[in-house]
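Removed: one protein chain of the complex. Kept in place: all other protein chains.
Labels A and B are assigned to the chains in the order they are written; within every chain, residues are numbered from 1.
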Amino acid sequence: GLEECGRIKVSAPVVRLGDPITASCIINQSCSHLGPEAQILWKLGAELQPGGRQQRLADGTQESTITLPHLNHSWALLSCCLRWGNSLQILDQAELQAGYLPATPHNLSCLMNLTTNSLICQWEPGPDTHLSTNFTLKSFKSRGSCQTKEDSISNCVPENGQSRCSIPRKHLKLYQHMSIWVQAENALGTRASPQLCLVPMDVVKLEPPKLWALDPRPEVAPPPPGCLRLRWEPWKPGLHIEQKCELRHQPRLGAASWALVGPLPFKTLQHELCGLVPSTAYALQMRCTRWPLPGFWSDWSPSLELTT
Amino acid sequence: GLEECGRIKVSAPVVRLGDPITASCIINQSCSHLGPEAQILWKLGAELQPGGRQQRLADGTQESTITLPHLNHSWALLSCCLRWGNSLQILDQAELQAGYLPATPHNLSCLMNLTTNSLICQWEPGPDTHLSTNFTLKSFKSRGSCQTKEDSISNCVPENGQSRCSIPRKHLKLYQHMSIWVQAENALGTRASPQLCLVPMDVVKLEPPKLWALDPRPEVAPPPPGCLRLRWEPWKPGLHIEQKCELRHQPRLGAASWALVGPLPFKTLQHELCGLVPSTAYALQMRCTRWPLPGFWSDWSPSLELTT
Partner (left out) sequence: PLAPASSLPQSFLLKCLEQVRKIQADGAALQERLCATHKLCHPEELMLLGHALGIPQALLSSCSSQTLQLTDCLSQLHSGLLLYQGLLQALAGISPELAPTLDMLQLDVTDFATNIWQQMEDLGVAPAVQPTHGTIPTFTSAFQRRAGGVLVASNLQSFLELAYRVLRYLAEP
């Protein structure tokens, strides 16, 4: 077997930034054929570190111990060296890491996305810990106020370093309560966010409908002055969901703010808007939300431009 | 067990386009409690097919056999049906496919790409066979003229339907002969292309060098009229390869064709070009090839524009 020349042991491979760290280096007798008083030296990165306490152990090996009072680098190389002729020989190296315990992830929020058919959750990871920190979205199916755990759901591991994760449809019961939280873990410890208790469908966010001008038809009288007729096409994946919608309009020019019209029952699919300034170009937008069952408002649709 | 009502058997699930195909359908007794003379009918897609020959078998089951003289659809559904009241009941369905034997893949050519460190081969797949056809790039390591197989190389399966495949570096011996061919296979058979016998490094295609103007230096006399000075930076992954290069130039304006200068030893890295029309803007391009060892010419470099 191979004779190990020197071996470093550290009190802990990862410490909190600024905390002390103690290391010892044992020089094997066969390696220290250089004479009994071989002097062990320590280097942090490229700098020699004073303060190594060296002693000869019963079995003839030499041991040096050093305490670095404050490790202020998030990553550093500690080398155990030996003077040999006029060169400094490196016998072993240890990678020291320092950082912070993960902060408690906060602002966890989730949306049910019917396009991807997944529950998309995002959170604030908190400040950089300088350490490799893994975030995992954990959840379980539950009842009522999520006190009891019914079925576990496999962990959702975000893609490289993102602060969001998508739980696929096959892991979800859309109309059942589930408890969700984020766990942050690094070498110094673990922190978990407060738990959300939600029903996936109750956090559904729809896509806005598509707005169109209502094509004039011979058999229908044209809109009176100061009125506009429009129709909308609901978003396909949301067709099975009862919704209410809101319309907003503002003159394209000038600084008038949006005027709101609603709620509009989403099934009517068309609307005549009156009380507008004649011969004026208007921008119209619509949004909808699951209703009366809970849900989030969709974004406003792209603008439809019509002129009275 | 579930009593099968009817079961279709076909002479072959896949036939050549236009070839005949025969199918039989056996109606189970328990299913034909509709009375002994239940009449079996055939449909190809939505069309009833006459010509089914029905007979009662010894065990009381009814069998109908039909031969479609020419299957002209690359894909069709054959249904075995039974008249039941005034409805036509579908008892079983068979998917029929028709197409062509794969053509022999041709024009197989390979290039050694030092950026991706892989041997990239491409070929002409031949006409559409209407059937799912798998192409596989096969190869083995060999000696001299590829008569004997030394080590096999794992098959290279192109990405979805592409007619090219990349053999990664770890499967290659860059300076040894290897035999390469393409195999096309579908339900009707297999065809193999002629074999190529090559040495990967001998089919290396380099990237062109980067052309720069030679910065004027105080201690160096400016170029005489009608002369241009340029330098080039060889392509990094090809630095270990001995090369020769060619330079071509043409006045930026007017229709003069390219004039060729070379071979230029690739290590000189700079060149003074004379005999040009003074005060004229020129476009310059360069390309290189492995030399004296075999290789392919790189593409021409992007143009460098200099004015005499």
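One rule holds for everything that comes next: contacts are C-beta pairs under 8 Å (C-beta built on N, C-alpha and C of every residue); 3 or more make two chains touch, one makes a residue touch a chain.
Note that the structure is a prediction, hence the values are computed from the model and not measured.
Trainee: With the missing chain put back, one of A:G45, A:G60, A:P168 or A:P225 would touch it. Which one?
Mentor: A:G45
Trainee: With the full complex in mind, choose from B:A58, B:A221, B:L239 or B:A255 the residue touching the hidden chain.
Mentor: B:L239
Trainee: In the full complex, which of B:M201, B:L228 or B:L304 touches the chain missing from this view?
Mentor: Checking each option in B:M201, B:L228 or B:L304, the one touching the absent chain turns out to be B:M201.
Trainee: Residue by residue, what part of chain A touches the chain that was omitted?
Mentor: 1-7, 28, 30-31, 34, 45-46, 77, 81-82, 84, 87-94
Trainee: Which chain B residues would touch the chain omitted from the figure, given the whole complex?
Mentor: 117, 143, 169-170, 173-176, 201, 239-242, 292-293
Just so we're on the same page, only the chains that are shown with their structure count from here on.
Trainee: For chain A versus chain B, what separation do you get between their C-alpha means, in angstrom?
Mentor: 41
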